[in-house]
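Following this message is one structure expressed as structure tokens.
For this view, one protein chain was removed and the others were kept in their places.
Order as written gives the chain letters A and B; numbering starts at 1 within each chain.
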Amino acid sequence: MHVVSSLTTTTPLAGLLILVASWFLIGALGLIQPNRIGWVARTLFPLGALVALGIAGVGAMSLVPGFTAQSSVLALGLPNMPFHVRLDTLSGFFLVLLGSAGAGISIFAAGYFRQGEGTAPGLLCLQYHVFLASMALVVLADDAYLFMVAWETMALSSYFLVVTQHRIPEIRRAGFLYLLMAHVGALGILLSFGVLQGGSWQMTFDAMRAAHLTPAWASAAFVLALFGFGAKAGLVPLHVWLPEAHPAAPSPVSAMMSGLMLKVGVYGLLRVSLDLLHVGPWWWGLLTLGLGLGTALYGAIFAAVQTDMKRLLAYSSIENIGLIFAGIGLALLCRSFDMRLLAALALAAALIHAFNHAFFKSLLFLVTGSVMHATGERSLGKLGGLIRYMPWVAALALIGSLAIAGLPPLNGFVSEWLLLQAFLQTPRIPHAFLNMIVPLGAALVALTVALAGYVMVKFYGVIFLGQPREQGLENAHDASWLERVGLSWLALGCVLIGVFPQVALDVVSRITRQLVGTSVQRGPSPWWMTPITSSQTSYSGLWLWVGLLLVIGVTFVLVRRIYHGRVRRTPPWDCGYPWQTPRMQDSSEGFGQPIRHLFGPVFRMQRELPHPSDPKPTYRVQVQEHFWHQLYLPLGRLVQRTAERVTILQGGRLSTYLLYSFMTLILLLVWVL
Amino acid sequence: MPHVNFAAQVVQMLAGALLLISFAMLAERRSRRLLILLVWQGVVLVTSTVLVAASAHLTHLYYSAALTLLLKVCVLPLILFRLMRKLGIERDNEPLVNVPTLMLVGLCLVIFAFGLAQPVSALATTVLRKTLGIAIAVILLSFLMILARRKAFTQVIGFLSLENGLFFAATTTTYGMPMVVELGMALDLLVAVFIFGIFFFHIREQFDSLDLDQLESLKED
Partner (left out) sequence: MSAIAYVWQVGECLLAIALAPLFTGWVGQCRAWLQNRSAPPLWQPYRLLRKLFHKDAALATDASWLFRLAPYVVFSTMVVAAAIIPSVTTDLPLARVADAIALVGVFATGRVFISLAAMDIGAGFGSMGARREMMIGFLAEPALLMVLFSAFMTHGSTALPEMVEGLLSQPHIVLHPSLFFAGVAFVMVLLAENARLPVDNPSTHLELTMIHEAMILEYSARHLALLEWASWLKLFNYACIGFALFMPWGIALHGAGAGRLALAIAALLGKLVVAGAALALFETLSAKLRLFRAPEFLTMAFLFAVLGLLVYLLLGA
């Protein structure tokens, strides 16, 4: 490959570039026979998954001890502005995330995409792999130029993927909103890089690291970056595109956007705030922490009242991004007080949570895809009882749901535990008010995670448990074997990190050492996680598994021994009510009712209650966001009005336009004079 | 001196109890129970004052403790109980909107008070200087309680609880105020309650209710 001219081909960086290029190639190959599903889905997508595994493997090489960052200049780009790439532990970690979760999604996608759904499969394959490759390039970029090019490629390719079914007007609207927010965010990032170069006009990250910014400019760069990357990651109030775009996209694409692309936003913020910028004032951390916690709670509350399963997951993504940002905020806060160990702990929690989220959220989005293919239904109110017809999907979805609910001994709990441990140390912050306010964040984290449990009981219970709410659900079929492999891969990830959290912590420690200068304690063995000191706290996923399984096993055997084993199958009792129909179960609206009641003012609710004498009573509730009506619509109207003012210039007469050009020319000449 | 230490610990516990009572008052809906809580607050105050007096060997604090006992635990509650019976509001139930929010606002006030007290208490020299934050919190919470109420009667209780907080602040930071000041304040308080009592009757005569929302109708349009 001539692209990597200045590299010997044996280094990990070169390998990565080749693999990224092969993603582009695979995408292009899709155009050969764009409508043959056997070629595109059954051949190219598995190949893409292999490449993803390769990227994860090579990326992992940067996380072994003794690795030093590698960088290189590519023979691509503008004449005086070549592309710079660099592989360090942070980008390596995100490549592992991208590759390992991406492999599962690609395998699933191989079984998922079929003929006749909007865009031709071959084109979809191109967009899909360009999307993957551009994400990898964002992570590898070492100058603002390549970063922005890859970033925009990522935004555009994902936009095309979102509007796969472009014949439906709502999907076009969702796509437009997504594109708009992506570009508003990109503007923030671009401006942030503009500030970061600090007058040197060098766009490489090295120059930015070396630049000396005044505190005010540094803060400006930070806030702009927070805005830009926050818009991509879904930070409230910049999250509005998420619940629109995720349901619109095909499920593997939703999984990629939620599981992977949001993490690229997280990566960007980490790169700017912890690597490019120097240690800042404490309010950076407090701002990020506050926004993160607010986002987390907001997402969890809204997820609990959704009736569309993909929207529910989208809000749940917002919640998880909030938790990740809270971890980053805490790390920034502690770094500004030079509490290194605590910063390392919080950062480790954020990174592991990002990794976990990539796995369980992708898993659940893919599950919704399988459910939609099997039933054709997306609304929670029309599903139910699928555990009997789709046992594989149900079992794997259970793992994902338990993991996302932050329950031990799965992976979601690990990051939650680390985050709480970090909060536990915050009363030591040497600041009179912060030491009292910040610990309360832990309560918000606990509330959010417990709410996530509520959301997941709703999600799983309404889709898979109970009675089918509609006719015809009995004919639902289980996922195909390729889909099962993809789902199992992701579920396996959830379980493995839950069992060996210390391994994940060890890996992440290398990143914290690079970014905040220290790392959390190593445990005495890979089975134990003791981030601070072993007398203060410890957790062992493995032994918890062993304990739980052992007790289950022993109890099972003992009960078998004692019990005579007679079982009678009867209709359900339900306090003796004779008529039971599936419609008497909690609907998704019903299950969300306590949340609507408790957090009433947060929602913008429209309710239609039935009249007592209605012959056919109906109940309808619609929950919307205040942000939409009080921030975005007025903003939109403002833009519209400004635009109308500007149209006065557009008279339609050619001579007027020529006059504009003439005037501009004269003005410029005068200025030069 | 372990026994002084122990007394200080007990006073700290009592300070905690004061805070607890303040929050209980914030959330209490019944006027009668509110008054009982006020009496308890007085009892805790007296106990803590006696303990401080004993540990610091200050006779004048015993006097002020006795004064508090007489005034805040016996006389004022008695007057208020009688008022309550005469006004017939013993079983009054005050509608309180959104107690959880009120509690969380109270929590923010406590954080504010504690943060405020940290530099001040560093200047004081008494063993109990650290409890100043709690005293300030009690004062602020009483204020919040007055704000959140709409009945004149419960507002007076809030006012008295506010005064208790002030007294506690004085005891713990400077071992009480000079006797003259304390006597003057006690007298003021007594007079205030009498005047409040008279006002209650007037307000009720005018509006048939002690609900202060009614006062809004006095506004000229």
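The definition used in the following text is that contacts are C-beta pairs under 8 Å (C-beta built on N, C-alpha and C of every residue); 3 or more make two chains touch, one makes a residue touch a chain.
The model shown is predicted, which means the values in this text are computed figures rather than measured ones.
Undergrad: As a test of the contact rule: which chains in view would the missing one touch?
TA: Checking the complete complex, the chain left out touches A, B.
Undergrad: Consider the whole complex, including the chain that is not shown, and state which of A:215, A:472 or A:594 touches that chain.
TA: Residue touching the absent chain, from the options given: A:594.
Undergrad: Of the residues A:265, A:408 or A:486, which one touches the chain left out of the display?
TA: In the full complex, the listed residue that touches the missing chain is A:408.
Undergrad: Among A:21, A:37, A:156 or A:544, which one touches the chain that has been omitted from the display?
TA: Of these options, the touching residue for the absent chain is A:544.
Undergrad: Which residue numbers on chain B touch the omitted chain?
TA: The missing chain touches chain B at positions 2, 6, 9-10, 12-13, 15-17, 19-20, 23, 27, 99-100, 103-104, 106-107, 110-111, 114, 117-118, 130-131, 133-134.
Undergrad: Contact with the hidden chain only, please: which chain A residues?
TA: 384-385, 387-388, 398, 402, 405-408, 413, 416-417, 420-421, 424, 427, 435-436, 439-440, 442-444, 446-447, 449-451, 453-454, 456-457, 460-462, 465-467, 528, 534-540, 543-544, 547-548, 551-552, 555-556, 559, 562-564, 566-575, 577, 580, 582, 584-586, 590-591, 593-595, 597-598
We take it that only the chains that are shown with their structure count from here on.
Undergrad: Roughly how far is chain A from chain B, going centre to centre by Cα mean, in whole Å?
TA: One centre to the other, that is 51 Å.
Undergrad: If we count contacts the way the header does, which residues on chain A are in touch with chain B in the complex?
TA: Residues of chain A touching chain B: 432-433, 436-437.
Undergrad: For the complex, give me every residue of chain B touching chain A.
TA: That would be residues 111, 114-115, 118-119 of chain B.
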